[in-house]
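Quick one: the structure is below, and I'll ask about it shortly.
Removed: one protein chain of the complex. Kept in place: all other protein chains.
Labels run A and B following the written order; every chain starts at residue 1.
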Amino acid sequence: MTANLHLWLIPLLPLLGAAINGAFGKRFSRQLVSAVGLAGSGAAFLYALWIASQYSALATAMPIVDKTLGTWIKAGTFQADFAFQLDQLSFVMLLIVTGVGFLIHVYSVGYMWEESGYYRFFCYLNLFLFFMLTLILAANYLLMFIGWEGVGLASYLLIGFYFTKDSAANAGKKAFIVNRIGDFGFLIALFLLIQHFGTLDFTLLADKIVPLGSEAGWGLLSSIGVLLMVGAAGKSAQIPLYVWLPDAMEGPTPVSALIHAATMVTAGVYMVSRSHVIFDRAPQALLVVAVIGCATAFFAATIGICQTDIKKVLAYSTVSQLGYMFLGCGAAAYSAGVFHLMTHAFFKGLLFLAAGSVIHSLGGEQDMRRMGGLRKEIPWTFWTMTAGTFAIAGFPFFAGYYSKDMILWKVSQHNPILFGFGLLTAFITSFYMFRLWFMTFFGERATAEAGHGHHDQAPAAHGHDDHGHDGHGHGHAGGHAHESGWLMLFPLVVLAILSVIGGWMVGGGEGFAKFLSPVFSVGLAADPTEVAGGMSEGFVSALATVAFLLGLGLAWFLYVRRKNIPAQIAQNLGGIYSAVLNKYWVDEIYATVIVNPMMAISRTVLWQGIDRKVIDATLDDAAAGANQLSGEVRKMQSGNIRSYAAWVAAGAVLVVGYMMWMGAAR
Amino acid sequence: MTPNEISYSHILPEVVLSVFGMLIMLAEPMLGERASRKPLGYLAFFGTLAAGAATLYQAQYPGFAFWHMVHVDAFSTFFHLLVIGVAAVVILSSLDYVEEETVHAGEYYGLVLLGAVGMCLMSSAVELVLIFVALEISSIATYVLTGIRRKNAAGAESALKYFLLGSFATAFFLFGVAMMYGATGSTDIPNIALTLAKGSIPGLVYVGMALMFVGLGFKIASAPFHVWTPDVYEGAPAPIVGFMSTAPKAAVFAVMLRIILQTGAPGWLYLIWGSAALSMTLGNLGALLQTNVKRMLAYSSIAQAGYILVAFTAAPQEATSAVMFYMLCYAAMNVGAFAVITFYSGKDERRVHLEDFAGLGATNPLLALTLTIFLLSLIGIPLTGGFLAKFYVFQVALKANMVWLTIIGVLNSAVAAYYYLRLVVAMYMKPAPEGAVRVAAPLPMKIALLAAAALTLYLGIVPTGVLSYTTEAAAQLLTAPAVKVVTGQ
Partner (left out) sequence: MELVLFWVFAAICIGGAINLLAQKHPINSALSLVVVMASLAVEYLLLGAEFVAAVQVIIYAGAIMVLFIFVIMLLNAGEEPHGGKTSLVAKLVGLPALGILAVMLVWALTAQAGGSVAVAGAEPGPPQVIARLLFNDFLLPFEVTSVLVLIAIMGAVVLAAPLQPHHAAKILAAQAGEGGQS
């Protein structure tokens, strides 16, 4: 073991920033708030860079575990520590989270400068970093769960940042609750792990699980794996729990970039990769992961085709790309999944920031139908966004190309059907991204009136007015667009460079896999890549490139060349089109099947049956104010007492009856 | 020290509390008619401190006294400190409340202390008759405290309701005690445990257990005996709701641990299972749409009782330890939440609706922050006591293969986030109504709030000390103590 790295400092630095800004930020000037916020995230980033500089010395000792903070819980034989661990996987995550996190902090200084609650924003942002770093550095599941819940909380606070808008507050709540549903699976998985292995420590668990053989059918590890996947599906917005992410776009754009594209939503992928020992022994669970990932990737991509809000397109794209990552993990190619996680953090972070820059320059406009021709007005944004678009679509030798190919190739060796859908999704991705690109930057700038004649206007429900805007009222919507300041452009440029070279830089998929192999080869009998048959890597790359070109071509044809065709297609397809446009009514279905019945039970059964008081609450309040006592009271509620007594008696019958039955049956 | 003699050190906290209760009653007439009643409150607070010290002193002399009536051990010490601590916080948060409301101050503080006598005694009593008397003390004190706001129709109504229904339930308990005696020939818990351990358990034991469960289930507001809770909590004074939703419940849970686990009684497992599942589900569903915060927390406390009942399904020792830990966390967060409501609701408790809490984060950061901590803990967010308590309970339940109950419980705690969050949303994400003024909480209130908040966080971050204590106490409770032999000599 090398000298103590004091890993615990890394999450603590942003927490310190959050605490200072939270406590005193109100009295600070904006400059000071920014300085504190940037210091919090920047210090963590510098620490990560320092570790990177020492990497060659540390690599042999990995995983390095730091238990400086001591024991957290000790109950009987179960123990969980405040222990942090550094291995290749958490190292990669550390660099991504602190690096992208810091860049987005910088960007936010420019973007949020004129917002009220500026200090609050930076407090939350730093708080988020604290939890996220706890999540990725934790050395056991329980500590990881602190980060897991904490990022949910921070995300909730940040989505609801524009809390004067009801839609924002509701979106925050929705995100939190859907995540809690996912946590349900995660928690049960943890309980099962404790029950059967007595620990939640990653290393100890690996020691106990590795000797177990691969499960032929459905066994304990499969159950644990699927439950973990439920948790991951909540956090990483996979089917069936993805519904919160598009709504989360109500938050400020830097938040969308940091939390809902680059870092938090990838926590599920990280968690599944971190649990690879379990999944390696549970092929059934892996299949579930792969199918969920593939289905989400395809499904969300199709929704992305018809969205007109620039951030919503990116949101569905994020859901879809996360599906890709799970698809990779599901093929037991965790390093491919994590690789895509990394490149996605670069290009999707970039795309969101660039979209934010577009929105900023248009004074809060988010509807792509009112954009167009912007490439000359905001050239920096245009060029960086171009880099991001080409990267996500899979332009050869850009970052996304490497990672997507890696996933597709691995999947092709496992399951041809999933591969087919993966390839199809690559094509759709390329199409909707270029649709966004063309609509935003090419053609003529559509004014508000012109926008109404456009085909995508179709159902008015998705028109301009009910989209949440960033609250960026600069008062020149429709006027001349202006380029953002250097504070916002600098992160764009850095991320654009990474989007271009990020894949090549780490030596492509193979190089990255080799880097991570100390983590993922734990407990593996043989190199999993050695699967007989299947397609060659080059062939898959060629197919993916064809998909890219087809998507680009189609988007060009439909949105530049023959702009009237989309409207006709929409008309001819009718039902399918409206299904896609309305996101397959999933929100509505959930509301009808789950939420409304629950509310109905709460309202009807409980209030009418037992809690009738609520309905005449006003009447009671009036009575409380008045000074009439006994008679009134008795008349008003004596019936209630009798019915309550009746319920108690009925309960007693159940209890006594059950116990007598037990006594008789003994 | 033999078990068969009078030993005041074994009931010292109860004696101290009674003495202070009576002192307060004597002191009140000495105060001028229009004088502030705060000195009485401080006297009461001092009484709780003295009782706490007495408990610590008493803990050095474990064992039986009064002819096997009480048994001092780590278990009883834990619940003594819990009850006394709750009483102390409630008294601190009541100081200004009592000044403002139309309340007989002497009786108010006196009843809190004397009620605590009953609750303390419930946790150390090992004999059913004494438990019954102690339960009655605690119950009658809370009935009266519920209706202590004379000029409040809702208060009088809820007191009446609570009194009538509570007496109904107590009758069940008493009948159950009689049945137990009939079946086993003893009301002494170690003796009963011995009889039951011999095998061939008479059928009356089952009936007795059932009847006692009805009575106790009513007191902890577990389904299906929970119907009274929202009405009574709504009508009772806010600080008293904080008191009665925690201290008597803790005492009753202590009694349940003794009656159910220490005796090793049979047949109750799926009874508790059903009651726990029903309490969690009904409590959470009932709270979903409530707009009156007191009512919402009433339903929440039903659900919380359900979570605690889940722990009973685990292996006895883990169950005991989990119940104790959960109860402590629950007491800290619930008493704290009601302390905030006590202060914020203001005179005549006008502000108890959800919309009244709008903008609290801006107008009163301390109240909002502490209430947020309590609510996060009630939701079960990590680094708060509430999270670890839930985690512990569900973990031991699953260990005992209570798979479905655990699933129901964890799902419930996911749903519950919805209504607690509504309050947080109101505080931080809604603008304050016009004319909202910033009112600084008085010092005693601040101390009460910060103490509760600190304990909530402490239990979430460094729980090991408490956990090892509860584990030890559980072990002590379950190793069969000496059995009473002599009767009537």
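To be clear about the criterion, a residue touches a chain if its C-beta (ideal position, glycine included) is under 8 Å from a C-beta of that chain, and two chains touch if they have at least 3 such contacts.
A quick note: this is a predicted structure, and the numbers were derived from the prediction, not measured.
For the chain that does not appear, the touching partners among the shown chains are A, B. Residue A:R642 is the one among A:K514, A:R561 or A:R642 that touches the chain not shown.
Screening B:L114, B:L174, B:A193 or B:A277 for touch with the missing chain picks out B:L114.
Considering the whole complex, the residue from B:P13, B:G52, B:G85 or B:G147 that touches the absent chain is B:G147. Seen across the whole complex, the unshown chain contacts chain A at 625, 634-635, 638-640, 642-643, 645-647, 649-650, 652-653, 656-657, 660. Within the entire complex, the positions of chain B that touch the omitted partner chain are 4, 6, 11, 14, 18, 21-22, 25, 33-35, 66-70, 100, 102-104, 107, 110-111, 114-115, 117-118, 121, 127, 129-130, 133-134, 136-137, 140-141, 143-144, 147-148, 150-151, 159, 175, 179, 181-183, 185-186, 200, 202-204, 207, 347-348, 487-489.
Keep this in mind: only the chains that are shown with their structure count from here on.
Rounded to whole angstrom, the centroid-to-centroid distance between chain A and chain B, based on C-alpha atoms, equals 40 Å.
Remark: chain B residues 151-154, 156-157, 160-161, 164-165, 168-169, 172, 201, 203, 205-207, 209-211, 213-214, 217-218, 223-225, 227-228, 230-231, 234, 266-268, 270-271, 274, 282, 285-286, 288-292, 295, 318, 321, 348, 376, 381-383, 387-388, 391-392, 394-395, 398-399, 406-407, 410-411, 413-415, 417-418, 421-422, 425, 428-431, 461-464, 467-468, 471 touch chain A in the complex.
Taken in their complex, chain A has these residues touching chain B: 71-76, 78, 142, 145-146, 149-150, 153, 160, 163-164, 169, 172-173, 176-177, 180-181, 183-184, 187-188, 190-192, 194-195, 598-599, 601-603, 605-607, 610-611, 613-614, 617, 620, 623-630, 632-633, 636-637, 640-641, 644-645, 647-648, 650-652, 654-656, 658-660, 662-664, 666.
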